[in-house]
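Have a look at the structure that comes next, please.
Of the protein chains in this complex, one is absent; all others appear in place.
For reference, chains read A and B in written order, and residue numbers begin at 1 within each chain.
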Amino acid sequence: MRLAELAVRFGCELRGDPEADVDRVATLQDAAAGSLAFLANPRYRRHLAATRATAVILDASLADECRVAALVHPNPYATYARIAALLHPPPAFAGGVHAAAVVEPGARVDPSAWVGAGCFVAGGSRIAARVFLGPGCVVLAGASVGDDTRLVAKVVLCHDVRIGARCLLHPGSVIGADGFGQAPDAGRYVKVPQLGAVVIGDDVEIGANTNVDRGTIGDTVIEEGVRIDNQVQIGHNVRVGAHTVIAGCAGISGSTSVGRRCVIAGMVGIAGHLTICDDVVVTGRTMVSSSIHQPGMYSGTLHAQETRRFRRNAARFQKLDELAKRVRRLERGDGEGNDDDG
Amino acid sequence: MRLAELAVRFGCELRGDPEADVDRVATLQDAAAGSLAFLANPRYRRHLAATRATAVILDASLADECRVAALVHPNPYATYARIAALLHPPPAFAGGVHAAAVVEPGARVDPSAWVGAGCFVAGGSRIAARVFLGPGCVVLAGASVGDDTRLVAKVVLCHDVRIGARCLLHPGSVIGADGFGQAPDAGRYVKVPQLGAVVIGDDVEIGANTNVDRGTIGDTVIEEGVRIDNQVQIGHNVRVGAHTVIAGCAGISGSTSVGRRCVIAGMVGIAGHLTICDDVVVTGRTMVSSSIHQPGMYSGTLHAQETRRFRRNAARFQKLDELAKRVRRLERGDGEGNDDDG
Partner (left out) sequence: MRLAELAVRFGCELRGDPEADVDRVATLQDAAAGSLAFLANPRYRRHLAATRATAVILDASLADECRVAALVHPNPYATYARIAALLHPPPAFAGGVHAAAVVEPGARVDPSAWVGAGCFVAGGSRIAARVFLGPGCVVLAGASVGDDTRLVAKVVLCHDVRIGARCLLHPGSVIGADGFGQAPDAGRYVKVPQLGAVVIGDDVEIGANTNVDRGTIGDTVIEEGVRIDNQVQIGHNVRVGAHTVIAGCAGISGSTSVGRRCVIAGMVGIAGHLTICDDVVVTGRTMVSSSIHQPGMYSGTLHAQETRRFRRNAARFQKLDELAKRVRRLERGDGEGNDDDG
């Protein structure tokens, strides 16, 4: 692609030779001639001077430091992402069903969709236009997959789940397994049938080995534009608002509603039956145990210290309530024997 | 189903028209005529007055507020679960082997069992009566599956694992992968062969992408009636007592024994080589690092605060031991220079 064409197409200001060509992306450090690099995080600024990239995407504040051609844009990272997708598209495919796939009678598979080797597509399901089902996917009865959605490999869609358009589901993800409903009864549990489904909006990405459970009576809902990383667990009846991101190993318990444009970092846990409002950021590994009604950033995890030191602090924590009472007594000028401050 | 029949079958007191029919379940809010709803959690009491359900399952204390027919039972949630299972059974199936399944010679598959598309059932394994193997399941050599057990899809049973009767295993679960045994030796590790198996009792449910590892020499054991959610990791040589529930993303390290009727909440971690007695409740995200010998409820995780505030508290935690010493000095009336209190 000529730089002039990229600049026009992605709304960049071009500084440098408009006729120069790039055909791939690279990091600033590893770029060779013909590569396009980007600089979004100032911590990598030191690599700018020596880069051999043909051009660099960056913002105006850094453009003067760039000695090669520059595509100047206020959001260099998003611009990089878009250009990288253009230069490195996923492999094209033709519609059809692999000889080693099973498509049951009564499944509606668009002729432009691809059903890969080892897939099973049950009767009553619907695979829309230009869908790609990589090898080993399972689509159970009544499930549907929207236009241009891509299941990389070994994805399981349980019965009646509905996946939107332009979604991307990574290997091992399971959409629509039963939610965890167990009714205690005389020292045992009675399984609560999980009769709802899962509804996933358009432009959603779901990571490898991630689960979204089906609802108990109603549906679990993932709204449009949500991005979910690997090994995330979304419980039954949860709703995740549009354009929220959820990083790896996070878990959201049943019946919780997470707002729009939230950022849920890795390993965060959110308890059940809560409401998290729009525009909330929860930092890594935090446990959210009550609803959040104010946008903002929330945290709750201690960080690593040298073990010997941490253990001394943790031992003090085990008696923190008593320590606070002792401080209260000191403030009151009481002696040590007095323990009436609750 | 007529209400009179449900009342008799499930031991409810019926208030209202015994001839009324219900054919499905619904929430109080969404119910229409012909639906059966339930009220177990008093927080949803406000929906009772306006419900259009034909009947509601609830306990005696709330029955007077119910304006439609009532099925009165001291445990409305478990009663709901049982009636919902009756009204919404899983699809029936006939025994047989799908043309796209592989059943090796020497596998014993009961004629009433179903082996779905893409399944692999190895020689020396045993599939009992009315078992359902959904698409893409793998049953390795010597594994056995008890009567009426259901593997939804893409479940892996490694060699020699034994699954009881009436179990339910969700997609992506892996039973009997090697436990994590690594013997350090001169800066490297020697793999310790995992020669035991996994034994899973009757009426056990295992969630999607959950793992139960095989034992090192003896077996890992999950007793009857245990219910395990998604993405749970059960290490080698663990024993989980009967009728214990384990919520999503929890992990139990090797050689730990968990008692009967315990409740292990989401994201709980239990270290290895511990004993947890019967009737222990561990709340969400808690780390259990030593054995528990008294029934009761145990906790250990901090909860989210606004980040700015949390960080100030966490910074203080990093010096909590010193703070405690300073308090001790104040109590003694010592000056600041004295640091001899350990």
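Basically, a residue touches a chain if its C-beta (ideal position, glycine included) is under 8 Å from a C-beta of that chain, and two chains touch if they have at least 3 such contacts.
As the structure is a computational prediction, the values presented were derived from the model and not from experiment.
From the set B:53, B:199 or B:302, the residue in touch with the chain omitted from the display is B:302, counting the whole complex.
Of the candidate positions B:56, B:140 or B:221, contact with the unshown chain belongs to B:140. Of B:63, B:102, B:129 or B:277, it is B:102 that touches the chain left out of the display.
Touching the chain that is not shown, out of A:80, A:114, A:132 or A:298: A:80 (per the contact rule at the top).
Touching residues on chain B toward the chain that is not drawn are 100, 102, 118, 120, 136, 138, 140-141, 154, 156, 158, 172, 174, 177-178, 180-185, 187-193, 195, 209, 211, 213, 217-218, 231, 233, 235, 249, 251, 253, 269, 271, 281-283, 286-290, 292, 296-303, 305, 309, 312-313, 315-317, 319-320, 323, 326-327, 330, 336. Listed here are the chain A residues that touch the chain not shown: 25-27, 30, 75, 77-78, 80-82, 84-85, 88, 91, 98, 100, 116-118, 134-136, 152-154, 168, 170-172, 205, 207-209, 225, 227, 229-231, 243, 245, 247-249, 261, 266-267, 284-285, 301-308, 310-311, 314, 317-321, 323-324, 327, 330-331.
Here is the rule we go by: only the chains that are shown with their structure count from here on.
Distance between chain A and chain B, defined via averaged C-alpha coordinates, is recorded as 25 Å.
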